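One structure, as structure tokens, below. Some questions next.
Every protein chain except one is present and positioned as in the full complex.
Our next item is chain A:
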Amino acid sequence: MKKYIIQSIRLTLVLLVLLCVIYPVTVAFIGKMSKGNGGGEKITKNGKTVGYALLDQSFTKPQYFWGRPSAVAYNAAGSAGSNKGPSNPDYLKEVQSRIDTLLKYNPGIKKSDIPADMVTASGSGLDPNISEQGAAIQVDRVAAARKIDVKKVKELVAMNTLKPFMGVFGPSSVNVLKLNLALDAL
């Protein structure tokens, strides 16, 4: 028994060096060569960081495309979902009010145009994407607010649409932050 205790202590120390120093430090070192130098890819505008490519931020103004609802108010230091069950009455009321808001600010769209992702909170609260349909229902509003041609906005949406992986795997999506930056750059 005593032998096992000593072996356990020594083995643990050796493995701590291998697994907690050598392994992660090597990865971090090589990771310096990645986009964002292993600290997350930043998006800059006029030399200032205005966000992370992978993280959603709050968009509420009419001239911006809106992202998905967030259960944590887009807090990138405290990610979480709503954890609301599918039949929870309070939750259903919340969804109804999101539908109403979308209908109010996007006149001309029908209820049946609204995709589920625009009225449901994402898993992380930081989902950077919306569905193509989620962007489509906002095009008219954004174009009107910016007083630009609807066609131009549609073009930008198409340019910022990420097709399924390798064209055949998984859903397509639109990155809200990149799309809004492209609009601002017009």
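The criterion applied here is as follows: a contact is a pair of C-beta atoms (placed from the backbone, for glycine too) under 8 Å apart; a residue touches a chain by one contact, two chains touch by 3 or more; residues count from 1.
Just so we're on the same page, contacts and distances are computed from a predicted model.
Visitor: Which choice in "DNA 3'-5' helicase", "Peptide/nickel transport system permease protein", "Potassium-transporting ATPase potassium-binding subunit" or "Ferrous iron transporter FeoA-like domain-containing protein" gives the name that UniProt lists for the one chain left out?
Guide: UniProt lists the chain left out of the view as "Potassium-transporting ATPase potassium-binding subunit".
Visitor: Touching the hidden chain in the full complex, which residues of chain A are there? Just list them.
Guide: 1, 4-12, 14-16, 18-20, 23-24, 26-28, 30-32, 34-42, 45, 48-61, 64, 68, 74-89, 91-92, 95-96, 99, 111-117, 119-131, 133-134, 162, 164-165, 168-173, 177, 180-181, 184
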